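One structure below.
Complex shown without one protein chain; remaining protein chains in place.
== subunit A ==
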Amino acid sequence: MYSEVYSVTLAGLDACIVKVETDAGDGLPSFEMSGCLAAQVTEARERVRVAVKNSGIILRPQKIMVNISPADIRKAGNGFDLPVAAGILAADGIIKTDMLESSVIIGELSLDGSVNAVRGIINCVAKAAQMGFKRCIVPLCNICEGEHIEGIEVLGVDSLKQLIGYFNGESELIDAIDAKKSREHDVIHMKNETCPDFADITGQITAKRASLIAAAGHHNICYMGIPGTGKTMMAKRISTIMLPLNESEKMELTRIYSAAGKLEGRSIIEERPVRCPNYNTTKAVMLGGGVVLSPGEITLADKGILFLDEFNEFASAVIDSLRTPLEEHIIRIVRGSKEYIYPADFMLVAAMNPCRCGYYPDRNRCSCTEHDIKRYMSRVSKPIWDRIDICTHMGMIDARDILYESDADKSSDFYTTANMKKCVKTAYDIQKERFSNENIEFNSQMNEKHVKKYCRLGQAEKRIMETAFERLNLTVRGYHKVLKTARTIADIEGEECINAGHLSEAFSYRNPL
């Protein structure tokens, strides 16, 4: 007998519908699979055989041939066990075939016949809905990912037995919408988590101000200073002052995290991600790749923050590979003659020490030679520095500042998350209005033309620029960067024109190279 079952395979963030064709007939008893399969898919043979047996079904000895078409797309991932099992059972006449052609089945089987989680469910369900399938059967533990897709019935299955029962009309499967209702109680508890606040950081007014500007204009930022001054705390808090995600951004992020298998029980990503890869990270982890193609850190940090602590301890090849994504906000990965495009619209937050020991320019503690300091700094190449608009120093905090900190500390009072959020909102609104006719969103994305159009300078400001060119060795690229930053500072203050104050503040955030 012959049967056809539909399933989905991931291709980057997109998915692709595949057909699992099964033929069971006379011949020497065997089980063959074909159709450009990765190792984990061909392994399905043994898993399916045992899972079917342990579900209490005895297959007749016959020649079973499974082909997954189209044959020119490489199938990888663990989601084919369930469709293959369904195909064999249908070919053997154990389950009815009438509902099979309007269903998409995804799932991994355990030897005992239960169904395990698979990554990328939301992408697969979306594709199935788009292709006009009536229902999608997914592992029960992934069911929450299906609840945001409209126009398709998403059903969760826990074991092979349940699936057989469903197709034979003997039992029902749990629907995604029902599952959501029963889950809603838990969600309330999770929202009570306390949000980190900028006020938790002692001192560091300059760095807080710089963070505010960076968040307001989506400028890439670099903190320089000794370890233990709150660089990581600062980076974690930047995402809290950025505007909340809109629906399409949330959906995009959820698709990414689903494809990476990193949803961890969440049905949708609500907050801007903060990714902190370790400095031993390889290029594949950073950009995306792996045996089964999965999104890299830069894609996981999409719409959020990529925090690279000890920035210049990263392999220089890894840092340099960020050049294109920083410019284009996407990453292209070529795999087996096919190009996969992942979004990578992240804000780079880097932190580094000024020298090996970290104490320069305090010569009482730093004994690094000038040459060493220069070399340490130059581990980050110039093109990367050119893409970092804001660079700021974080100095040592006096222990007394923490010990005797009073609530009435006037100067740092302003820099709380709530206040900063308001500033960012002001700047966002201005930018939104300004760029309504352009295809950019933030000041940091302005090109030369935009800078010319939106960053006009007055006579006094021009003179400052002139002297700066002369005395501070400013380059043309540096000039544009300063103007972009100055634009954001003016936006935060809600001012139409860039004045001398904005300009000179922007100057002090130049990078050190």
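A few remarks follow.
In this text, a contact is a pair of C-beta atoms (placed from the backbone, for glycine too) under 8 Å apart; a residue touches a chain by one contact, two chains touch by 3 or more; residues count from 1.
Following the convention adopted for this analysis, contacts and distances are computed from a predicted model.
For the chain that is left out, the UniProt protein name among "Molybdopterin oxidoreductase", "DNA-protecting protein DprA", "Lipoprotein" or "Benzene 1,2-dioxygenase subunit beta" is "DNA-protecting protein DprA". In the complete assembly, the contact with the undisplayed chain comes from A:Ala468, out of A:Ala24, A:Ala51 or A:Ala468. Contact with the chain that does not appear here is found for just one residue of A:Ala317, A:Ile402, A:Ala460 or A:Cys497, A:Ala460. Across A:Ile205, A:Ile402 or A:Cys497, the residue that sits in touch with the chain not pictured is A:Ile205.
Although one chain is not drawn, its touching partners on subunit A can still be listed: residues 203-206, 209, 224, 354, 360-364, 366-371, 374, 391-393, 395, 411, 460, 463-464, 467-468, 470-472, 489, 500-502, 504-505, 507-508, 512.
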